[in-house]
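Just one protein chain is left out here, and the rest sit where they should.
Chain lettering (A, B and C) follows the sequence in which the chains are written, and residue indices restart at 1 in each chain.
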Amino acid sequence: MLRTVLVANRGEIALRVARACRELGIRVVAVYSTEDRDSAVVRFADQAVHIGPGPASASYLNMPAIIEAARQAGADAIHPGYGFLSEDPDFAEVCQSNGLVFVGPPAKVIAQLGDKIAARSLMAAADVPLLPGSIEPLRNETEARACAEEIGYPVIIKAAAGGGGRGMQIVRDSADFLAAYRETTARAQTLFGDNRVYVERYVDHPRHVEVQVLCDQHGNAVHLGERDCTVQRRHQKLVEETPAPGLPEEVTARLGETALRGARAVGYVGAGTFEFLVDGNGNFSFMEVNCRIQVEHPVTELTTGIDLVQQQLRIAGGEPLAIGQADVTPRGVAIECRINAEDPERNFAPAPGTLEEFVPAGGPFVRVDTHGFTGYRVPGTYDSLLAKLAVWAPTRDEAIARMRRALGEFRISGPGVRTTADFLAQVVSSAPFRNATHSTALVEHMLNGTVRSGDAANAD
Amino acid sequence: MLRTVLVANRGEIALRVARACRELGIRVVAVYSTEDRDSAVVRFADQAVHIGPGPASASYLNMPAIIEAARQAGADAIHPGYGFLSEDPDFAEVCQSNGLVFVGPPAKVIAQLGDKIAARSLMAAADVPLLPGSIEPLRNETEARACAEEIGYPVIIKAAAGGGGRGMQIVRDSADFLAAYRETTARAQTLFGDNRVYVERYVDHPRHVEVQVLCDQHGNAVHLGERDCTVQRRHQKLVEETPAPGLPEEVTARLGETALRGARAVGYVGAGTFEFLVDGNGNFSFMEVNCRIQVEHPVTELTTGIDLVQQQLRIAGGEPLAIGQADVTPRGVAIECRINAEDPERNFAPAPGTLEEFVPAGGPFVRVDTHGFTGYRVPGTYDSLLAKLAVWAPTRDEAIARMRRALGEFRISGPGVRTTADFLAQVVSSAPFRNATHSTALVEHMLNGTVRSGDAANAD
Amino acid sequence: MSEQPSVGLDDRFDERFERDFVGERSRELEHALDRVTRAVSEVTRCAHLPSALRVRGGDLSVEIEWHNQAPVATVTETAPALAGAPVATLPTNGGAAARTDAEHTVTAPTVGVFYRAPEPGAAPFVEVGDEVTAGQQIGIVEVMKLMVPVEADRAGRVTAVLQENNTAVEYGTPLFRIAQEG
Partner (left out) sequence: MSEQPSVGLDDRFDERFERDFVGERSRELEHALDRVTRAVSEVTRCAHLPSALRVRGGDLSVEIEWHNQAPVATVTETAPALAGAPVATLPTNGGAAARTDAEHTVTAPTVGVFYRAPEPGAAPFVEVGDEVTAGQQIGIVEVMKLMVPVEADRAGRVTAVLQENNTAVEYGTPLFRIAQEG
């Protein structure tokens, strides 16, 4: 078992990891930038080290400072949370070369899965279904266009080094292909210093479904069911739930098996997520692997009763998985909403500031993960996630009712502070979401008025 | 289904009931005294009616005012919460005669079960094991003493109208009996206007175990497992958990069946609790029935996934139970701690005041039921329960670790404000609690130094 | 901070100061007071409101105190029933205070239905302008068939009837305003 873990992150996830450490009897070291010196995790941790000024490049992305902080604090492991250095193979490598356990997969696995083309090749070899498209990067315009014609339009051109919606372009017509190809390669070069792209079939209005896996260092692996993350705005997830609504059990079972097969094929270790696109007929195709704990992990915890961050720490400490696949028996429905400090009326612009009032939701079957508290100043420097609200209920309808109740309980205010809580209430109240007929376009449709946002207000 | 429910209570339970109503789509009417005009439930409710000044006798116990408020607000039912009018058969009667559904058992059932002697007679007839003792009230000293001699010392003399530790006296020696008898009858007359008492065997250091039942209006009944409420201070419960640690499954199964048999025998309707004393050998004896939702109901909710207050409302609305006994499949361990605004260093004297700081615990598998928020003034007029903290984990050890983590997260302060959070952390960290070898005397032993309170601090 | 202090400088403040203090120094001191007043209003715009301000200069002195603002409470909502309650202004001298102190509100003694008359069709207990004595019944609130009398709790003249006859009221709902005769 690990004895002292440094949490190389901030905000709600740093607190989440610190809580898991405390429950396992592991000493917790927080690191913080000047902006975060009064943060919740700094208050919570056994020790806190000031690693740099506000900008993440000088603090949470500052590898030497983090490694030095771990050395000073006597940490034997580093948990990277999500974002920042969590999927940086160099950081995993640096941890290892400094005698620190990196809580995550081996550097080599991160590197392979972070490269979309390498990842697709590995998955193809493991019989994981891919969207029709190029497996190897395309060498030139001619080859790319031939590939697109063969797949059939619409296609999507994706930067090999991209992710999270960046460096992608959809092409619906053969005539537009070349211009889009040139633009994407040029942008990929600028953004990622790597102009390689690939082309694949584009699925209109798909569902985004992902599978959680846990793999130990001894070859044991289990999956913990799926999550539906279809509610997105500009490729940012807003609402996540499990089980995926409307998917036949046969499909979700195959999703789980497929993810496990992929995880085993790449020698995965730790907690990871296999993302799939699912079309209206339940056909699914591999998208990517997230080599980290994810923002939406609580919904899986609520239905399975398994603490994923504790599992990460146990695996990193070398323990064999104590859970077999038969021990994973998800129950009921869990939904999570991400409450961001953003102003939905100003195009979701960040709206940070001092929280003069901060009352979280509470009560039955409600979980709140937040670093917010009354008097906390939300810095404008980092991402705007302020609180994750997750609810559980025996059925999806009850979970939606509970989510609406809980969203209404949040009282967050302060000069300049706005949140997405009310907007999220409209999302979960909308008819497409309640009927589980929504696609990734739901939020777009709500914002442009195609879907009425308050649909449910009259319905109950 | 009920359409508008008036919540005739305050504090965390009023909010708890209001949340259940909101989730069921029921309109919620709060009532409040002048002291509570800025309370959480007043903010939450669809409507709030000011029913009287601070003293409970003029507000939360003021039947005409509450009935009138229900009439004005168009309520079709009244949920009494716990305490106040929740087990007052007259109130249940008045509700009915005013065309209002009382969310609880019929007045007659409350009256019978509220009378310890009547309750014992009914239970004896239903083959529910009682402690050796008098079933009928004792008519005079001679009869009482003869009964005590027959039972064997120690015995306990209890007022028929008493409850919650009031109006009881333990007698360990025959020589002390008469004095104790006279004192108890006199005090019962003063406190309850009813001097009837009965005598029964006193069990030293027993475990206090209770069974939750749900009964609809159509003769269907289920039990939802047991709760251990052994950690008490002066007959006030401080920590509750489920399942009861250390009890063989065979015993808990018999407890459940026994409670159901008792519930059916008395024609129980709604949510109720059968309390038992359990000795070191797993022998149990009926103590009393609580005809209300209880403070500790969340632990049962956490392990069964069943929302007890929603069930109360559905039953009161005439729905048949949708849950059969086979649907009740408790999972894992849940523990609840009651965080009171009391000063453990001044003999648990109430320590109310304005909460300048109020940060509840949060994160994985933690539930907080509280009416507190930053800036809330805890009135000195009512009971001191400020927050209920409940945690869930797969095993008891993990639940205790989680409880300790979560208790440490609470930040509650203000002029004159003290809480029992730290004291509770010592309780759940103590060796007897962790080993589940504790009895109802645990807190007493901690306070007098027999049990070291910080035992666990060095142990992990 | 949602509310500003109601500084108790009444309309006769300048006047009295002129009489009492200005005297021979006349213009200079009037000017000085003007500045003090402006200084005060600037101070009260600050985030952190003072509770007292004292200025002395030679034989001139100015003292101002503010009532406790209970800052945390200002974020809370006023409960519905209290919304109509009169807000007392800060008394700073006899003249102004007399008016405020003398107006008194009689509130509902219970939740129920407010009646102005002893029975349907009868004349109201009181009308605006009537003199009442302490303890005189001026209305009824009916709760569950129980007729709870509303009584004037001091002598004076009824200046307002704040609720219609046969209206549902809550505990504490303002019913009458009574001006004390000075």
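The criterion applied here is as follows: contacts are C-beta pairs under 8 Å (C-beta built on N, C-alpha and C of every residue); 3 or more make two chains touch, one makes a residue touch a chain.
None of the values given here were measured: they were computed from a predicted structure.
Checked against the full complex, the candidates A:G11, A:G52 or A:G363 give a single residue touching the omitted chain, namely A:G52. When the full complex is taken into account, the listed residue touching the unshown chain is A:T34, out of A:T34, A:S121, A:Q236 or A:Q325.
Checked against the hidden chain, the listed residues A:S57, A:Q72 or A:T450 yield one contact partner: A:Q72. The chain not displayed touches subunit A at residues 32, 34, 37-38, 42-43, 47-53, 59, 62-65, 67-69, 72, 354, 356, 374-375.
Rule of thumb we're sticking to: only the chains that are shown with their structure count from here on.
If you average the Cα atoms of subunit A and of subunit C, the two centres end up 57 Å apart.
Remark: subunit B and subunit C have CA centroids separated by 45 Å (rounded to whole angstrom).
Per-chain CA centroids place subunit A at a distance of 42 Å from subunit B. Looking at subunit B, one finds that residues 43, 374-375 touch two or more other chains. Subunit C has residues 75 in contact with two or more other chains.
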